[in-house]
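So the structure is just underneath, and the comments pick up after that.
With one protein chain removed, the remaining protein chains of the complex are shown where they sit.
Here is chain A:
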Amino acid sequence: MDTLFQQIINGLSLGSIYALLALGYTMVYGIIKLINFAHGDIYMLGAFWGYYVINTWHFNFISALLSAMVVGAASGVIIEYFAYRPLRHSPRITALITAIGVSFFLENGMSYLFSSNTRDFPQIIKQVNYHIGGVLISNIQVLILVTACALMVLLQLIIKKTKMGRAMRAVSVDADAAELVGININWTISFTFALGSALAGAAGVLIGLYYNSIDPLMGMTPGIKAFVAAVLGGIGSVPGASVGGFLIGILETFVQSIGLSAYKDAVVYFVLIVILLILPAGIFGKNVKEKV
């Protein structure tokens, strides 16, 4: 029983990071129907930014997190502007391949500029472990969970309650009608990229704290897992992305805990195949009917 709880705690911590990443995939997909394969690399940029400002400018956790969100948002907006916007009216496959290209560009660019070595993420917060019953939980885990959940609540408020949030939803469902009420589509898409990428930047700093090590290729695997999480939740659905992220995190820790560490990634991809076969719209996905 205790190990079960233990795995759930570990799974939730990891899952909250996948959830933050999955939200970016799902929002961008919702608004321009693009799977932004460079999204995981924004998370890498966030982690490197955190590494840099903590080491050289001695930022504390909050300022490292917030500034990484700003850097993430800016990167997302710049990538959209230069790489995706010119392809807005091209076939979808063109944009998809471009996204893969952007991902390679960021990974190799960072390796070239800062070397591809793995480095230790500075531990600004001293780890303290609490024993609750038989379950071990660290202050870092609590911090990750609390931060991720707070950001998700904030995102939900922005989407549901603000004018820009309504504009995002309007553009997602009907871009022409949105333009007809005066919404600037380009600006709304930039805003969406900024929000999603800010969450990825935050996730980068959180994973640095959790796993202690970062490298230029660190975004690849979590990026794909978060994408699977978004598909599991129903791509385009914001609550779906959060739930999908947590589920993938828990699944991964369970697979690890039963001694199948070597297969933990394979299991996630297996889940993707299964969802695509039996539940292609995902848990919260709408069965999209063409309007007549």
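What we mean here is this: contacts are C-beta pairs under 8 Å (C-beta built on N, C-alpha and C of every residue); 3 or more make two chains touch, one makes a residue touch a chain; residues count from 1.
Just so we're on the same page, contacts and distances are computed from a predicted model.
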| item | value |
| --- | --- |
| Protein name as given in UniProt for the chain not displayed, "ABC transporter ATP-binding protein", "Cytochrome b/b6 C-terminal region profile domain-containing protein", "phosphoenolpyruvate--glycerone phosphotransferase" or "dihydrouracil dehydrogenase (NAD(+))" | "ABC transporter ATP-binding protein" |
| Of A:Ile125, A:Val173, A:Ile258 or A:Leu276, the residue in touch with the unshown chain | A:Val173 |
| Residue ranges of chain A at the interface with the undisplayed chain | 163, 166-167, 169-170, 172-174, 176-184, 291 |
